[in-house]
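These notes concern the structure reproduced below.
Left out: one protein chain. Kept in place: all the others.
Take a look at subunit A:
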């Protein structure tokens, strides 16, 4: 047991090396290198438009990178067949930044979509399962019968979160899980993320702008700026890392090495 644990410890769950992506002439990722340890929670910080969401979409294979290596469990995903790629994605859960709920389906079907798609659950059992997962994100079972368009923004986010964790994935990506939630609900969701990572032994990658949240959910943290990872360290140390850029970002200060490109 210990030896396998150490065996997996040596290979990162996800490894990015030299990842590059441009849209037209706009360089978004300019050589991202990052390793994410299995069973740990990584928080990615970075300014708006710095390529955080694009990075996650590259790992999921939704956006083809221009260059660079993506390894999941030590396997280069570029060499996988379509079937193998689908099998890898079967074990990944993703909360999209804008929720991306299916508006043609009721909430309960959204939540259990993956379990239903994989044939792991009957439609009849799915309603109960949905109620159970919705309860974990603080939503009443009756929400299950609503359509996503009938939900508030924060409720949509929580349904998206429920959908991401319902199939109990090994790897979970949270793109701004607490943006748009009130502070108490934000703390509840942070607790849930920590709990899911512990309970499932999952590896989590979260994008957040909220430093309190980053410290609560992260073991490790990394900061992306101008298409590169400029710092990585312990999430606990955020705000006091000794890196001027990270500290400026964490404390939300206007003056510092990061200059917002605003016209005066």
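Heads up, the rule we're going with is that contacts are C-beta pairs under 8 Å (C-beta built on N, C-alpha and C of every residue); 3 or more make two chains touch, one makes a residue touch a chain; residues count from 1.
Definition applied: contacts and distances are computed from a predicted model.
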item	value
Chain excluded from display, named as in UniProt, from "Nitrite/sulfite reductase", "Protocatechuate 3,4-dioxygenase subunit beta", "ABC transporter permease" or "C-type cytochrome"	"ABC transporter permease"
Selected from A:21, A:40, A:114 or A:225 as touching the chain missing from the view	A:114
Hidden-chain contact residue, picked from the options A:28, A:45, A:77 or A:94	A:94
Sole contact to the chain not displayed, among A:21, A:57 or A:158	A:57
Chain not shown, touching residues in subunit A	57, 60-62, 86, 89-90, 92-94, 96-98, 100-104, 113-114, 117-118, 163, 167
